[in-house]
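Only a single protein chain was left out; the remaining protein chains are all shown in position.
Note that the chains take the letters A and B in the order they are written out, and that residue 1 is the start of every chain.
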Amino acid sequence: MTDTVTAAPARGILDQDWRKILNYGLLLALAEVFIALANMPVALDDFVLIEPILSLGYMSLLWLPLILGFSIGSEKVLEGITVHAKGLREVVAGACVGLIGGASLSLLTVLIDNFNLRDPLVNWSPQLLDLLGFDQGVGFGVGIWLAIGGGLGLLGGAMHLITPVARRVVATMALAVVFVAVLESILSDLSEDLFLEWLVDWVYFIRGGVTLHGSVAVALLAGAYALWGSRAVKGAKASYQALEGIERKQANKIGLAGVALLTILMPLVLGKITNELLANVGLFLLLALGLNIVIGLAGILDLGYVAFFAVGGYTTAILTSPNRGDSWPDWLPQLWWVVALMVVVVLAGLTGLFIGAPVIRMRGDYLAIVTLGFGEIIRLLFLSDWLGGYTGGAQGVTNVPGVQVFGLATVRGTDPRAVFYLVAFFCAIAIYISWRLEKSRIGRAWMAVREDESVAEAMGINTVNVKLLAFVVGAVLASFSGAIFAAKVGSVFPSSFIILVSIVILIVVIVGGMGNIFGVIAGSAVLIGVLGGPRQPGLLQEFSEFKLLIYGALLVWMMLKRPEGLIPNVRRTRELHQDEFLQDAWLKGQIDEGDEGGDGGEVAPA
Amino acid sequence: MTTAMKAKAAPRTGVDWFLLFIKSVMFFFIITGIILFTLQQIDPGNPIASRLNDDATGLTADQFEGLVIAGLSQGAMYGLIALGYSMVYGVLGFINFAHGEVFMVGAMTGMITSNKLNDAGAWENNFLASMLFVVLLSIVVSTLTAVIMERVAYRPLRGSPRLIPLITSIGVSFFIQNVSVVLLGPGAKSYPVLPDWLAKKRDIWFISIEGTRLLVMCVAAVSMVGLWYLVERTKTGKAMRAVAEDKEIASLMGINVNRIIVTTFAVGGAMAGVAGILWGIMFRSVTHTTGFLPGIKAFSAAVVGGIGNLNGAMAGGLSLGSAEAVAPLVILEPWGVSGVSQLRDAVAFSVLILVLLVKPTGLFGERLSSEDRT
Partner (left out) sequence: MSGERLLTINNLSVTFGGLHALRDLDFHVDEGEIVSVIGPNGAGKTTFFNMISGMVTPTAGEIIFQDQSLVGLDPNQVTARGIARTFQNVRLFANMTILENVMVAQHCRTKQGLWGALFQTSGFKREEQEIREWGEKVLGFFGTRLVGYRLDQPASTLSYANRRRLEIARAMATKPTILLLDEPVAGMNPIESEELTGLIGKLRSEWGFTIVMIEHDMGVVRDVSDRVVVLDHGETIAQGSYEEVSTNPDVIEAYLGRPAEEAS
């Protein structure tokens, strides 16, 4: 990829870094045993990926040896490094790693057969033993896991032998099959209104899972795409980027219209469950967009963000429900949702100011904990007997009516499609706000504060006001989400507004990509849509036991390996990888040191 | 440095006025609450106090003593956990949000071992020996958890922007909690019954105290003395203080900075493990969320006492523990707030906010290297 990297011939098979192999192997062993004892294989066994050969349960044990078998052989290519050609050495290393991982499962099989540790480890069960032994007995299990582990590791290592293009094709094929299997419910839902049921019946097995011929077809299609289709997409992207001025604006408009049209039309052909799912994604997207302004643009780590969601939800419920607490005076009217929303916006903004003012001058990390404290205080107040006369305490506020749209219709939780449109409308507003603000005087001030607060202050920015404004804008967006949530669910309880919600939104923003609207959208779709929200089921309902575990692991992994998120903001990437970036640039001689030497001789330009 | 000087200047902006207003209201609320409480104690039916809260009966001396003891023993536990937060903050300058989870791991390990010992009959027959075993094993497991955490999640991030390790530690915390859920199940699990001679109430001088609470305070005191000895009197402790002051210069002086950081995590983890066992014998019940609230409160205790300051951490724990036990009844109840015990946690967080507003460096002053102060 660059000229500072030196190529070298492949090393011998036994010229291995055995310590690294052992480390990878033990890591794999630990992970495999953990996955087994976390009950993933058993709990996910009913979710069939490819009928009749592969379930998601077995898949949970099989993917890791493959990945680690590959990654033991891969090196990070940095400037100035000598890179050896790949060969059988990598295959052997992969096989060794896989073998250690497989051995751990064999050992686990034997252990489960002989000891009973069910007391602390709840999943130390006969079902797990049966699954590990493929219902063929312990001896078979021991042997087969060694073989599977070694084989998959070998396969992973062998990926180094093929060209990068071929590797991409293989990976796309495998991912596509998994993807199609996971999306089964959405795709079959879609097919009903598009008269494509015959196709779905052919691809999917009747009780779930992709059929063998279906998976072959999907894999072939995906492979073809990876070979030829992706080039066409790249070409289109390049020609879009080549556009300038008005042409580019027109292209943007066409794209925007397309997305809008899709958003309007898609729910019409989708069923209830899928629409419900989309509505949930939208609610969290709205929260994430708000948090993105606070943390992504202004750099304030607010862990009590759920407080504003709660204020939005409770205010709406109290103002619209006939069933609110008894202590309210009689003159407090029962408002329409839209009217209540005005009050909600004002109250959320005030709450933002109230919470923001004390914390805004604190160190960033203290601020995080104190906002978390505020989030908890607000929930405890809603829960308390003290304010129970107003908020209903643990019973919450129920009978929240839906959203009356100018007396024409009422949007309620029973009609997820309508809720989705409502949420989409507010998400569009939030996206517009984020987009416009980022490219404005205020957005620039936020970024300056994020970069270096004291310099921003010295350059004439009133940092306190600017940060408070970020807090308030974030609070208002969260309160929109709360207001819709109350109308959708028809009730609010303190238990809907736990700290967990804050943390899940934080994970969505960070995994998606801080400071990037597309990243936040992708993060919400992938995490909330596929895995599910704190209480809301996602596409993979079978995953509900594990989703929080996966969230936590994902957050750590992201921070360590890809702190810029799935779809990064270019600036943040630089900030987070500055050292590497500078080193690379230096080695390439790109940094304009040379240029200085060049114009050093010139007289100062007049 | 600059913030301290700014605080002295007269309020200028709207935000300053607003904060002054909040502070005044909070102080008014607290002081009036205490005065009302005193009036109530003198005469429960007195006209001012009973207007605000006509059910008020005041507290008996025994009740008050019970509250204070409960608060102090709870606070001693917060103090033990707070030491870990404080030490890590002092050395690395970030909040290890997952430290509460180390405490939970200690409590869980204690639960598993003590139940196993109970099944084997050792818990009843040979309580002291089995208790010692349980404590040692908990310390080992918590220490390992803390050290692995540092190695896997925090070491690669050293030197990155300040909030990055904090966010990572939130992920670690979330992960450990849910590892506990998937491996051990989500429900609450209980410790075996304690022998009667330990649990019964005792009269010492003029106070009567439950044996378990007495044990908690003794263990906390012993751990504190041990830690003090380690930090102030040993070579390792000197190295720790050097690393806290300036990592670069410490390493130039021949100190292995990585090893000292690991030691810091290990010592903090061990303290959290001890606290976990104490939690177990005091409340006899643990769940995966056991570490979350005590963890945050312990961090608050560390801040209240002055972060980086070990004596401050213990003192902060004791103050926070007694404040959250006593304040609801002494300050909130006289104001006519009902169901005050539900607001304990809210009181704890309010203490944190108040301390940060009034004296951001904590009651006993923070001890941080200059780079961590900004």
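A few remarks follow.
Keep this in mind: contacts are C-beta pairs under 8 Å (C-beta built on N, C-alpha and C of every residue); 3 or more make two chains touch, one makes a residue touch a chain.
Everything numeric in this text was worked out from a predicted model, so none of it was measured.
The missing chain, though absent from the display, is touched by one residue of A:469, A:549 or A:566; that residue is A:469. Looking at A:213, A:272, A:441 or A:535, the residue that reaches the missing chain in the full complex is A:441. Residues of chain A that touch the chain left out of the display are 432-433, 436-437, 439-445, 447-448, 451-452, 454-463, 469, 473, 571-572, 574-575, 578, 581-582, 585, 591-593, 595-596, 599-601, 603-605.
Here, only the chains that are shown with their structure count from here on.
Contacts from chain B toward chain A in the complex involve residues 3, 13, 15, 18-19, 22, 94-95, 112, 115-116, 153, 156-157, 160-164, 166-168, 170-179, 181-185, 292, 296, 299-300, 303, 337-340, 342-343, 345-346, 349-350, 352-353, 356-357, 360, 374. The touching residues of chain A, when paired with chain B in their complex, are 34, 37-39, 119-123, 299, 301, 303, 357-358, 360-366, 368-370, 372-374, 376-377, 380-381, 383-386, 388, 454, 464-465, 468, 499, 503, 506-507, 510, 545-546, 548-549, 551-556, 558-560, 563, 575-576.
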